[in-house]
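Quick one: structure below, then a few questions.
What you see is the complex with one protein chain gone and the rest in place.
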């Protein structure tokens, strides 16, 4: 075990996987000399050179498309998007090409590709640089979607992603980069996709939270334990595949569930979880599955406003109380 | 009243609104001489000329962006996208620009803009030309989203869209263009956004269906009435705003609901409807709200397969029986 | 050009011509459906360009892709079966006409999204460069595609990274109904090469020799590590944008003029004149191509539809 920051955990896995497999290469904006504007590729250019640690022009559709082509022909590209919001300028290459090619070619093409980058609030970057856009990539079949909430998960899930033979969207969080945690040193340490993590056991309510919201949910759980509400906190870790079994198992015990994410509540992944969980665990539910997510407005620049838009610890506390009818 | 096809209903409203308001103009690929590949702009170039009925290069991000700019500066563009699947190459202009500008500018900009076009199955157009992509546009705040299922709704909702001062995504369906129906002749005939249509009253189960699925739901309802199951069929008509009140009212009566759409089931608009309806009508529900949507694979070219992917009448019948525990 | 390659080009063009004619007649007799975009009249481009490629070289193609696919080694029977959405087709009936691919033969796929293949081809060229092979990539695209952002991004990437790739524009003067003059700000799309500091050349897309000369240079440049080239082939499609296009945007006379410029006839004249093939040999090749395509149609027609029970297969690679 080593204690390291989330950003460093990512960097280290990139380095190890590049050492292990020369088909792995990274490209993206400002990832070479600069080491990525969040430092996730720091030192890699020095070790692997500018061919394998490749600065790109500001041409997201171009270089994601190039990733698709490189992947189809034997390479294993790992692409950094500076902000995952920029997927919008490359959506066709992600949703129509990367996600669909294997299926449309009758299973005769293999497309190992990771698109990784950060998203979310925390820096008051305003409407086009603070979004949480993961939900888009779960609607069109063919991608897998990971959302690590801890340094260890970042490392373990990223290794799985790089070794997977499918196109993967890997959502880091800007506000988590500086968070430290224990990460196993084993250079094969990996975490399978589709296995949720029970972050805290509890008997009364299930809170399913993703990414930055995991720590807020844990904090809320502490507060609620003071009120005699025993909260179970679950982090799905990957939202496609989704570990519905673990959610159902928890709800069979608690009878109540709240889903919390930073993306907009409307049509966020909470909608899918709530709908599916209700269908699978209807008879066990003592209250409807509730959802918290960003309010229905663009993420504002002002931090005062940004904080008002995204669920905070108190909102989670309130949300749990509500489904406990307290 | 006149009997006309869905495509003609759209064409006629475009014509009338262009006559009424010279700020309205249309642009898109092959909409001039060709009149649009589905005929929705037929004859307009002859009447209004090539400036106001403008063929564009194949540059969707470019001309949708141009629509944003024209709209901000006093025009009321109506843009045809040949296939709504092509939103993927213009997502940034739609989700980051059109949807957000008013909010990001502190309410000091107004953006009347309609992006309309067809989507869906029926022609076996394969993975990138048969999708139903409406859900994407409900997650990011700032747009309104319409999905007319009949010629009258196409006319009434399109008029509302063109006269609205907000950016609007208008989803037609390729398989509906040739369907005929009665359309009021009143050149001001319009249908407000956010008001669902109860297409068939029923006491036992609520089926909420969109676009092409409305007629399938009605057919299923007929079949089920033979089994003594009395189905209420509701068409939301716009999915943003969403007329949740009508759904809740119906479920208070029936105690059961099934949502049917052609988009993929996972993260389709059914997830939002199911989650929200459950939260609002939990105590009235005798069964979990169920969902039907396209299976989790790319839309295949083969019509045999295409039909296997998207809900058919029998699937709806089966889905209704299931939530009636029969 | 040596005679062997010339014969290969001729044979390939005949195969494409027959394939397209058969697809049209099957469409007209309701035995085939879908958005079928025929490249009849444009055969010289696919055949001549691909005569320079080996199996290990890559192409990306377009919605109008049958010619490219055949020239890059596709079996007509598997291709025709795919057009019919049969389980025996290249994509098991999942892709249809617009997604025929055979990665083992370097065909990275037709593509139903205009210009989407260009960045993908650049990526294949990048892959070759990273792996240190002498493979090259070719991106085929239409005049209409040259106005998409993906065109620009792919060409800049390829140029700045000096990738071994050739961008081949088939300028058939129309994107559906829209004439290139209405959509495109330059008379010659090849001029756009200047925006990337790469060679750009206009060639007669119905003349095998003219195309050949330009491609030869571009291949040499790619293999020498000097980067991409842009070749614009002026040509024309004989039929509508797709089967069933009313063609309100052009006159029968224009089509007739271009039919006179048939690339196959032109090559035949040369072969005849230079006594490379006898009349009889040419006739034989015609009838061989025709029988091959008849057999392909037979194969496709007699193939089963895919089994709906398999529809969820191949969404993911199972690790």
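First chain written, first letter: the chains are A, B and C, and each begins at residue 1.
We adopt the following convention: a contact is a pair of C-beta atoms (placed from the backbone, for glycine too) under 8 Å apart; a residue touches a chain by one contact, two chains touch by 3 or more.
Bear in mind the structure is a predicted one, so any value in this text is a computation, not a measurement.
Visitor: The chain left out here touches which displayed chains?
Guide: A, B, C
Visitor: Could you tell which one of B:118, B:131, B:150 or B:166 touches the chain left off the display?
Guide: B:166
Visitor: Looking beyond the chains shown, say which of A:33, A:47, A:182 or A:201 touches the absent one.
Guide: Once the missing chain is taken into account, the touching residue is A:33.
Visitor: Just checking the interface: what residues of chain B touch the absent partner chain?
Guide: 25, 51-52, 56-57, 59, 61-75, 77, 92-93, 96-97, 101-111, 141-142, 144, 163-166
Visitor: Residues on chain A that touch the omitted chain in the whole complex?
Guide: Those residues of chain A that touch the unshown chain are 29-30, 32-34, 37, 55-59, 61-62, 86, 88-89, 123-129, 295-298, 300-305, 307-309.
Visitor: Could you pull out which residues of chain C are in touch with the chain that's been left out?
Guide: Where chain C meets the chain not shown: residues 147-153, 155-156, 159-160, 182-187, 191-192, 194-198.
Heads up, the rule we're going with is that only the chains that are shown with their structure count from here on.
Visitor: What chain lies farthest away from chain C once each centre is taken as the mean of the Cα atoms?
Guide: A
Visitor: Centre to centre, by mean C-alpha position, how many angstrom separate chain B and chain C?
Guide: Measuring from centre to centre gives 36 Å for this pair.
Visitor: Which integer distance in Å separates the CA centroid of chain A from that of chain B?
Guide: Taking the mean C-alpha position of each chain, the two centres sit 30 Å apart.
Visitor: Identify all positions of chain C at which a residue touches two or more other chains, and write them in rising order.
Guide: Those would be 91, 93-95, 99, 113, 149-150, 315.
Visitor: What are the residues of chain A that contact at least two other chains?
Guide: 61, 92, 96, 103-104, 141-142
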